[in-house]
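With one protein chain removed, the remaining protein chains of the complex are shown where they sit.
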Amino acid sequence: MITYLEAIREAQAKALADDPRVFIYGQDVGAFGGAFKATKGLAKEFPGRVLDAPLSEDAIVGLAIGAAIDGMRPIVEMQFADFSTVGFNQIVNHAATHFWRTGVPCPITVRLPSGGTAGSGPFHSQCMEALYATYPGLIVMTPATVEDAYSMLLEAVAIDDPVIFCEHKYLYYHLKAEALPTEAMPVGKARIARAGRDLTVVAYSAMVHEALACAEELAGEGTEIEVVDLRTVKPLDTDTVLASVARTGRLLAVGEAWPWGGVNAEVVARVASDGFALLDAPPRRLNAKDTPVPFHPNLWGTHRPTARSIAVAVREVLSQ
Amino acid sequence: MITYLEAIREAQAKALADDPRVFIYGQDVGAFGGAFKATKGLAKEFPGRVLDAPLSEDAIVGLAIGAAIDGMRPIVEMQFADFSTVGFNQIVNHAATHFWRTGVPCPITVRLPSGGTAGSGPFHSQCMEALYATYPGLIVMTPATVEDAYSMLLEAVAIDDPVIFCEHKYLYYHLKAEALPTEAMPVGKARIARAGRDLTVVAYSAMVHEALACAEELAGEGTEIEVVDLRTVKPLDTDTVLASVARTGRLLAVGEAWPWGGVNAEVVARVASDGFALLDAPPRRLNAKDTPVPFHPNLWGTHRPTARSIAVAVREVLSQ
Amino acid sequence: MQEPLVESVHPPAPEEYLRAYRTMLLARISEEKYASLYRAGKIFGGVFIGRGQEALSVSIGQSLRRGTDIFAPLIRDQAGRLAFGESVLDATRTYLGSRLGPMRGRDGNVHRGYPREGHLAMISHLGAMISVVSGALFARRMRGLSGFVGAVCIGDGGTSTGAFHEAVNQAAVEKLPLVVVVANNQYAYSTPTSRQFACDDLLDRARGYGMRGHALDATNLAACLQTVGHAIDLARTGGGPQMIVATLLRLCGHGEHDDGNYIDPKQHTEVGGDCLPLAERLILENKWADAAEIEAWRKTAVREVDEAVATAQREALPDPDAEQWQAITTARLIDGFTE
Partner (left out) sequence: MQEPLVESVHPPAPEEYLRAYRTMLLARISEEKYASLYRAGKIFGGVFIGRGQEALSVSIGQSLRRGTDIFAPLIRDQAGRLAFGESVLDATRTYLGSRLGPMRGRDGNVHRGYPREGHLAMISHLGAMISVVSGALFARRMRGLSGFVGAVCIGDGGTSTGAFHEAVNQAAVEKLPLVVVVANNQYAYSTPTSRQFACDDLLDRARGYGMRGHALDATNLAACLQTVGHAIDLARTGGGPQMIVATLLRLCGHGEHDDGNYIDPKQHTEVGGDCLPLAERLILENKWADAAEIEAWRKTAVREVDEAVATAQREALPDPDAEQWQAITTARLIDGFTE
């Protein structure tokens, strides 16, 4: 059995082994193996290629950009996604614009340990995928499975564009697979995580699992929901989403991020524009509440969508 | 005649005169009067209350936050909206969360000279309203008229919450009014900038004027479009938008920002969810292209929506 | 700007010293309690303690005047917080998620604060609090007040943030009465100072900002009280911003989830003195108190902590249904979007 977190470690080990241009840079990623142990043992296995950085997110990303322009394939680990606000400028104004401005690609991968877990609070729980997806020039990956965590991270390092890799902390230990994948779905394509005829739930990252749990529960009541796992939010695979809505006629977009804008708004807007005639009922969104992510589990459990609140929303859409 | 820019200056003069808690802080805002002269003469008129800051956006916002928590009403001028990425963390993680976390409000106003003008290029043209609107705890204003620039800035300073004030550089000199307003529409309410029966264009900031120019042109062809000026993008006045769509049956959301996510996605998603039955055709969006904002006017003129490209999109929606 | 100050340490007034010692004791005991509650799975979120840093921290809180001054503590400042007037009960409430705690379950543990009382509520992003303290000082100066001062804590790791640099430089330009206390405890999480900076002495940075610098051995409570007190006095009386660089060792893991096994054992001999027994020894040597008295204080502290835990555990937890899910205060401007 291999966890989502181990898959991330293994993907990095493979990238380091296969490609001498790869190195890892971030706070405590060296001998310590990272705050979550995503780089455990790698500093020893690949001497001089897994390096501790000072507490300087702007300079961490900046150094990675310079190395990438010069032909390397750096992987940056942010200790938490939330701290990427401090490296934000280098990511969105430097890495993202470099290819378009100069014709020279900037292949960095920025790993963002993302999303909420019980007790993490306002500054260790954020979902930042939409922030980055808004900027031209970035690829934004949001793997929901062990297999995707592994194969998409490999792909992130391999492609010539900057990638924001949003790995979900809630899945780190909870999610397990039998083995690492040997084949992979192409990046940029969404996946039907569960087939169903009554309603399409579009989700990504940890919310895929809440949606699947909800689907399981509703199946007992005779309702079959289809769950689409976006896998990447930029590019966003509109075709797969539309094909699903064509089958079900109903859409619920579920995301852990805040309600204003973001992936859910983008999904609903695309379906409303390009699949208007497919809809038998108004599309709906389910998001976290419009406050900072609360610290206490009692509040946190209500702040973000869960299988239970998804089920409530599904029933509402089905009733229309 | 008073310009949009002068209205911003006058609002700040009035705020300084009326409320001893107000001060202005930013690069070159003092004796020099700001890069755009939005604070012209104010340092002299209000000694010690209009202060030049070092080239330190994070510390500029941080100082304003501390002063606001301590009872002041700081106005921060970013030299360009684009540089607010460097003060981003203090805005979104500190100012935005403070009231919710502690119960103590943080009434700062951050002025962002926003949007494109010919020749400004990738780093002096950005529209950042959606970035900030995503975060709980912020109000985001996007005035499109001289009157709104004046009265909304006064309101921004008056309210107890942090406000991101997106003033559009293209409107600074181009837009003129007879006089400053003595009354104002409430903040948070959208405005029907032009009434029409055939299609609703929802816009904000500079795009309101492109939409109005387009409406003028189309009126000659017998097509009457209604233009809704959002005025604030957070809160977003869904009711006024829905009421307009109820009259016209058709929606085109127009924004100068990039296509993924943002205000347009939010508008379309809200209308699709809450006004599905009102729509006679699929809603549509028109945005800038998904690249950095180009420097050369030849490219820039095509990158962002214009009256002409809006007309093309309007005809497309009307043909459906 | 003057040369870094290296003061000869003469013991402070006994009452001051004993007050500080008792607060250190309370900090140590309360944090040991939180750590054990954490191990028992009774605390959500991380537990980060100030073991070994109490002398430095208490000196800050005790040298400040609540009601006049601003204090921005960080994760290792239980002692400073208590000395600045926080009750053990409020601290404990935050750890145990009581709805009556200052953060009402919305934020946790070390993020607590009481901004109206000048005790700021840290955000996690290191370096961010410095300019915010400056802002409060700036506000007070603008209102014509005087005699106030602000103190802000930062670690060796935190000195590498851009926020630190911008804010310290800004405070110097504005000549604010700010005391920046750098606790160089040799590690930022697992990262030793050799991977954090390359200067001979962080104190050299003071001159580069045009600030007065103060070196300090933070294992020595008398030195801490004297140097911190002096720097705060200087700032308070118009001396401009001050930078203290205190040397010590983090005598624990980064948080209670971490055993800190990467800490170089040599550090323990070089800078690893534990300020608490060292302070106790001085008390006994000076006969300011005897062992029995100290034991009685310890018992009092243990009782206070136990009572706080018992009280907080009886209190209601946050209730999502009673919660006001709104991040702004201007009700009419709450986004109408409801899901």
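Chains here go by letter, A, B and C, matching the order in which they are written, and residues are numbered from 1 within each.
By definition in this document, contacts are C-beta pairs under 8 Å (C-beta built on N, C-alpha and C of every residue); 3 or more make two chains touch, one makes a residue touch a chain.
As the structure is a computational prediction, the values presented were derived from the model and not from experiment.
Q: Looking at C:K42, C:R99 or C:K175, which makes contact with the chain not pictured?
A: C:K175
Q: Which one, C:Q196, C:N220, C:T247 or C:T330, makes contact with the chain that was left out?
A: C:Q196
Q: Per the definition of touch given earlier, which of B:Q12, B:N93 or B:S120 contacts the omitted chain?
A: Answer from the full complex: B:S120 touches the omitted chain.
Q: Have a look at A:R111, A:H209 or A:K234 and name the one touching the chain we're not showing.
A: Within the whole complex, the residue contacting the unshown chain is A:K234.
Q: Since one chain isn't shown, list which residues of subunit C touch it in the complete complex.
A: With respect to the unshown chain, the touching residues of subunit C are 1, 127, 160-166, 169-170, 172-173, 175, 194-200, 202, 204-211.
Q: If the hidden chain were put back, which residues of subunit B would touch it?
A: 27-28, 30-32, 35, 52-56, 58, 79-80, 82-83, 85-86, 118-124, 259-260, 284-287, 289-292, 294-299, 301-303, 313
Q: Can you list, in ascending order, the subunit A residues touching the missing chain?
A: Touch set of subunit A with respect to the missing chain: 23, 48-49, 53-54, 56-72, 74, 89-90, 93-94, 96-102, 104-105, 136-139, 159-161, 186-188, 232, 234-239, 270.
Note that only the chains that are shown with their structure count from here on.
Q: Which word fits the touch map of the chains here: line, ring, star, complete or other?
A: Graph shape, chains as nodes and touching pairs as edges: complete.
Q: Taking every chain's C-alpha mean, which one sits closest to the mean of all protein C-alpha atoms?
A: A
Q: Would you identify the chain whose Cα-based centre sits farthest away from the centre of subunit A?
A: C
Q: When the centre of a chain is set as the mean of its C-alpha atoms, what distance in Å lies between subunit B and subunit C?
A: 40
Q: Averaging only over C-alpha atoms, locate the centres of subunit A and subunit C and give their separation in whole Å.
A: One centre to the other, that is 36 Å.
Q: Considering subunit C alone, which of its residues make contact with at least two other chains?
A: If we look for residues of subunit C contacting two or more partner chains, we find 103, 106-107, 111, 123-125, 162-163, 326-327, 335, 337.
Q: Find every residue in subunit A that makes contact with two or more other chains and list them.
A: Correct list: 82, 85-86, 122-123, 260, 284-285, 289-292.
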